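These notes concern the structure reproduced below.
As you look at this complex, bear in mind that one protein chain is not there, while each of the others sits in place.
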Amino acid sequence: MLQVIGIPDTDALFDEIPPHLRVAGLDGIPETMSEMEVSQLMHRRAAENKQAVCFIGAGAYEHHIPAAVWQLATRGEYYTAYTPYQAEASQGTLQLTYEYQSMMTALTDMDVSNASLYDGASALAEAMLMAVRANRKSKSRRILMPRTVHPAYRKTADTIVSGQNIELVEVEYDRNTGTVQLDAIQQAAGQDATAVVIQQPSFFGTLEDVDAITDWAHRNNMLVIAITNPLTITVLKPPGQWGSQGADIACGDGQPLGAPLSSGGPYFGFLCSTQALVRQMPGRIVGRTIDVDGNEGFVLTLQAREQHIRRSKATSNICTNQGLVVTASTIHMAIMGPQGLENSAAACHANTRELVAQLSTIPGVSQAFSSPMFHEAVLTLDRPADEVLSALAEYNILGGYDLGAEYPELGHAILVCATELRTEEEITAYRSALQTVLEQEQETRQKEIA
Amino acid sequence: MSEIPSELRYTKSHEWVRNEDDGTVTVGITDHAQELLGDLVYVELPEVGTEMAAEDAVCVVESVKAASDVYMPVSGEVVVVNSDLADAPETINDSPYDDGWLIKIKLSNPDEINDLMDADSYEAEIEED
Partner (left out) sequence: MLIHEHSRPGREGAPQAPAVKADVSDIPQQLLRQGRAALPEVSELQAVRHYTRLSQKNFAIDTHFYPLGSCTMKYNPRACNTLAMLPGFLARHPLTPDRYSQGFLACMYELQSMLCEAMGMAAFSLAPMAGAQGEFAGIKMISAYHQANNDDARREVLVPDAAHGTNPATATMCGFAVKEIPTLANGDVDLDALKAAAGPQTAGLMLTNPSTLGVFERQIEKIATIVHDAGGLLYYDGANLNAILGKIRPGDMGFDVIHTNLHKTFSTPHGGGGPGSGAVGVGERLKPFLPLPIVAEDGGSFRCLNEQDAPQSIGHLSAFMGNAGVLLRAYIYMRMLGKSGMERVAEFATLNANYMMAEAKRRGFQLAIPDRRASHEFIITLKKEASELHVTAMDFAKRLLDLGYHAPTTYFPLLVPECLLIEPTESEAKEALDGFMDALEQIREEAKNNPELVTGAPHTLPVKRLDEVNAARKLDLAFKIEEAAPR
């Protein structure tokens, strides 16, 4: 090969690089490890993560995933394929993605879905950019953002949209119900707002008055951006059915549909909209078409809006979707089926309800909000949440998410969730452990006082 | 060789202009432009009543390969848009100078027409490309 190229050695390949800039060697990188050695290392590292029963939700949920899902998704033909730019050689990925889009529109009851975005938080940012671009009836760049929307989503969305002169207007929630009230939204809107964001169930697990808010927004020339956990809408009313016209854009994280917790990712963001907004949709979209013989086939479409063609006028800079995770999720939805998903969601609700009922019997533990909840709930404690959670961890229980940093006004509060995986024994064990923990702390305090 | 009707005026950004002699002009994209873009799939037209200056982006024409801005050849108000293009964007490919017209503008400054190229100048311009 060197002969064909006409060079004496491989070093000559780099003769165009200024020699004084060349690095002598990557001395800070540890030496090569065999697969066996790396395997041993990773097993050790995996064991260093605490094994515990998980009662944390807060945007990532532990669900049962059928064994076939990831066995199929990690087939080399899916795992090592690229973006389907040569459509004829990628009909597997393209058809699967079309099926994914179809399933998401059915779930959300919206008209169109794209092929996914990175995660729920960045999908919210894209939904907001879309709303500002698309709202022909309002030139405003203010978007109403209730505090009952996931705090990490609000932070991320702000990071992504703030460079484009878009203002997130915070709307306070009602301390009794844990939901946002229409009059608070109305006040925050003032003279101009282009969109309102509603998360259902809210970050707290409470249920917002989606119909009233949606109809009010439409009467006032605003678009409605819905954030939802896609598993919950098998039981709860989907965004396409909110109010009399339905939400305009629906987004959220698809993780509950077949993506393992996996230390935080990869998940995927889904984005759906009404037909009217389809040309403002960022990211990839797959369309069904025919080939020259009239046979059905699938292609990436509406690419002219994307970065590789529009460049500085693109709707967004997004280049990838979450291909492999979408693959798994589509297979997951097909195997679970609509009744399976619905029963799973209902079981999460029932288990959380049971968990809350049991824990509330313990002195010092109470439900924070009076309104109906679904799938998650906020409990207030009479001790600092971080101490309680640390003590529970000694029993190998991850008791919930400490809300102190983002919602200090709630006092000592935790967000708890019991998915369909949590057994009766695990829930009883949690109650028993918490009771012991709080009694022990009570005793310790009494001794200190005495 | 693309068609360049001699009675029309042209811009460097491949718009053609027909003077209707009543203070309005009709605007579209040239045969050369539609050839470059390929089969058109969508046209985004402005709202009637929109006022813009010359060289502002007023429409978007979209093919599979590209989404291109169409620029105001003159300053003025958009008084009519060709809404038939919504269902049949390919009309622009088939008939760029007749049925494929995009918008009609009411000129705010009638003299601006004189700044536009004539057919010969436009032909020379695209030959250089």
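When the chains are written out, they are named A and B in that same order, and each has its own residue count from 1.
Keep in mind that, in the parts below, a residue touches a chain if its C-beta (ideal position, glycine included) is under 8 Å from a C-beta of that chain, and two chains touch if they have at least 3 such contacts.
None of the values given here were measured: they were computed from a predicted structure.
Student: From the list A:140, A:199, A:214 or A:234, which touches the chain that is not on show?
Tutor: A:234
Student: Please identify, in ascending order, the residues of chain B that touch the omitted chain?
Tutor: Residues touching the hidden chain, for chain B, are 38-39, 41-42, 62-64, 89-90.
Note that only the chains that are shown with their structure count from here on.
Student: With centres defined as the mean C-alpha position, give me the chain A-chain B separation in Å.
Tutor: Once rounded, the distance between the two centres reads 44 Å.
Student: Can you check the complex and tell me which residues of chain B touch chain A?
Tutor: My answer: residues 41-42, 44, 47, 62-67, 69.
Student: Which of the residues in chain A come into contact with chain B in the complex?
Tutor: Within the complex, chain A touches chain B at residues 136, 279, 303-305, 309-310, 313.
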